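The other protein chains are all here in position, but one chain of the complex has been omitted.
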Amino acid sequence: MGLMRFFRKKSPWLLHFSAGGCNNCDIELVAALTPRFDVERFGILLRNTPRHADILVVTGPVSRQCRDRLLRIYEQMPEPKLVVGVGACTMSNGIYDGCYSVDGPLDKHMPVDVYVPGCPPKPEAIIDGVVKALARL
Amino acid sequence: MTFVVPIGPQHPALLEPEHFRFEVRGEEIIDVKIRLGYMHRGIERGLMDRTYYQGLYLAERICGICSHAHNLCFSQTVERLAGVEIPDRARYIRTIVAELERIHSHLLWAGVAAHEIGFITLFMLFWRDREHVQDLLEMISGNRCYYSMCAIGGTRRDMRPEHLPKIDRGLKVLEKATKHYVSVATSDRTILARCENIGVLTKQDARNFCAVGPHARASGVDVDMRRDDPYAAYAEIPFGVVTQSEGDVFARVVVRLREVLEAIGIIRHALDKMPTGPIRTRVRAKIPPNEATSRVEAPRGELLHFGISNGTEKPERWRVRPPTYANIPSLVPMFVGGTIAEIPIVLASIDPCMCCTDRVTIVDVTTGKSRILTMEELRRMAR
Partner (left out) sequence: MKASEALEAIENYVVESKILDERRAIAVTDLARYRDALFALKNKDVRHVSTITGIDAGEDIAVIYHLHCGGSLLNLKVMVPKKDPRLRTVTDIFPGAALYEREVMEMLGVTFEGHPDPSRIFLPDDWKEGHPLRKGWKK
């Protein structure tokens, strides 16, 4: 079991889901993959299916239309899994608080391990958030 | 019988959910139905419930990529409502930030489009060079994104003399890189094979479906708000409007890359002719009853804000029509007659600022079967 934990920590696979935000957090997350930040050198990869993911990274204020899909994806992920909420919207609906079509914060719908504040947070902050989440694996 | 494939989010590049329902005969697309709303946050209502000063920050966050365009258009509309002229220096600073945003947006798009055709290295290279623009924007405004450079009545911050040499260096790097990308795009066989004659939108269809921006210009429609309905400092700065006539994905690539080069020229001219003076005029919080419209050429096309004031600090009504919304109807003639495998790149070629669908529904009219495919499956089919 110790070995499994070691492998998971050394090569976490992320699943990204945009829950109806403005897309800036998504762009900063993708920017973390690009050469200046190059998150892949830490073994972090973005994957496309929930079945292979260790960490679910969510952005956006959980719009009503996205909510069911988000929950379904969370349920499809195998244990152990972590959830990282990126951006102010996941924490408090951010600037959209009060708008009729948003249904955040994220921990209303699922347990969240780490929140990365910012609007949007810089790629360095997102990487830091993911690393802090790994400490909980 | 209906097949449903478990849905999973795609690669983050390009991820805003929309839903398209394609009717197909075999591999050929014969009709498309559009359903939006996954990103819908109720912002028009939100802007009516906030003061103009609060609304400025909400309006900016309508879209992450063209945030300055919304910021600018909103400020301009409020300034028109209040009947206020902003200082000249502010107009020039707004222009410079707008063009820097255009460069960042087009490079972002180019990377995403490269990813859609499987050219991951090119995606990484575009986004590596895009970091130069992010650095300049962070230097000028304090943030990589959401620069909030427009205040109502002018700009929030001034540009300083020490910025100029750094901007100059950054622009030289970007100009050299973009010229290289133009030559790669126009000569690389893979790119040409995946982009030429794909997703064609004729000039007639572009006009009938009210397409805007580089998407329309790639089909030969000569329209650009910076020249036709000038705002900020554009009436005083000479620049070229880039058009192509083929209307295919390749034309859209060329238009955007050439616009980056034009943008670099505009920034240089604006820096050279930048007036001195104040950067902000005072605008009262309560605005007398009036109505005003402002249009801005955002990176994706014509952005429109329409506001009605009623004597209070909050608007009576605010209408926002972002450019991608205007380009969605023109997707139908672009898709029809094409194949399923072309869907990702055709969708990406309009530069959708609502993320591209995380799934599409394909309905085969001959068999009556429908299936839902994820974008990843479509991309695999396309490679």
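Which chain is which? They are A and B, in the order written, and residues in each are numbered from 1.
Following the convention adopted for this analysis, a residue touches a chain if its C-beta (ideal position, glycine included) is under 8 Å from a C-beta of that chain, and two chains touch if they have at least 3 such contacts.
Predicted, not measured: the structure shown is a model, and the values here were computed from it.
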Hidden partner chain, touching residue among B:Ile30, B:Ile328 or B:Ala341: B:Ile328
Contact with the hidden chain (one of B:Glu60, B:Glu302 or B:Glu342): B:Glu302
Hidden partner chain, touching residue among B:Asp229, B:Glu246, B:Glu262 or B:Glu313: B:Asp229
Hidden partner chain, touching residue among B:Gly42, B:Gly118, B:Pro278 or B:Gly338: B:Gly42
Absent-chain interface as seen on subunit A, which is shown: 63-65, 100-101
Residue ranges of subunit B at the interface with the undisplayed chain: 33-37, 40, 42, 44-45, 207-211, 223, 228-229, 291-293, 295, 302, 304, 306, 308, 316-317, 319, 321, 325-326, 328-330
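By definition in this document, only the chains that are shown with their structure count from here on.
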Gap in Å, rounded to a whole number, between the CA centres of subunit B and subunit A: 25
Sites on subunit B touched by subunit A in the complex: 6-13, 15-17, 37-43, 45-46, 49, 57-58, 61-65, 67, 108, 111, 124, 127-128, 131, 144-146, 353, 355, 358, 374, 376
Touching residues on subunit A, where the partner in the complex is subunit B: 15-18, 20-31, 34-36, 46, 48-50, 61, 63, 65-66, 69, 72-73, 76, 94-96, 98-102, 119-120, 122
